[in-house]
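All protein chains but one are shown in place.
And then chain A:
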Amino acid sequence: MSDTSESTGDAEGDAADDADSSAGSAVAAVDAEEVRHVAELARVRLADDEVEEFAAQFGDILDYFEALDEVPETEREEELVNVMRPDEVESGLSQEAALSNAEETEDGFFVGPKVS
């Protein structure tokens, strides 16, 4: 959901400038506009009072996250390997089972809301 191509809007851009120029000081203040923007990116509608409450709480939480600035750059030694299996057909969910929790189906397909 974090579609970064959309996150270069004005609110985001201005805030990013603030963040860049704010090393160390308690400035992670978040305004209602920014909360609305992020909520739109995340496809979560918020009530107006929820926007105000989140703006205040996000300020506190992001202030606290500021301390990550003190973390030194650290080499990351990940021991990651790919896990493969033979490309063979295996049994899976039946179409009926896969559709069983859908709010709306038609002819064996999921039915979603209109696209536009």
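Convention: a contact is a pair of C-beta atoms (placed from the backbone, for glycine too) under 8 Å apart; a residue touches a chain by one contact, two chains touch by 3 or more; residues count from 1.
In this text, contacts and distances are computed from a predicted model.
**Q** I notice the complex is incomplete. Of the names "Glutamyl-tRNA(Gln) amidotransferase subunit A", "Fe-S oxidoreductase", "Small GTP-binding protein" or "3-isopropylmalate dehydratase large subunit", which is the UniProt protein name for the chain that's not shown?
**A** Hidden chain, UniProt protein name: "Glutamyl-tRNA(Gln) amidotransferase subunit A".
**Q** One chain isn't shown here. Among A:D48, A:E70, A:D87 or A:D107, which residue touches it?
**A** A:E70
**Q** Tell me which stretches of chain A touch the chain missing from the display.
**A** 1-2, 4, 7-8, 12-13, 15-16, 19-20, 35, 38-47, 50, 53-54, 57-58, 60-62, 64-65, 67-77, 83, 85, 93, 97-98, 100-104, 110-116
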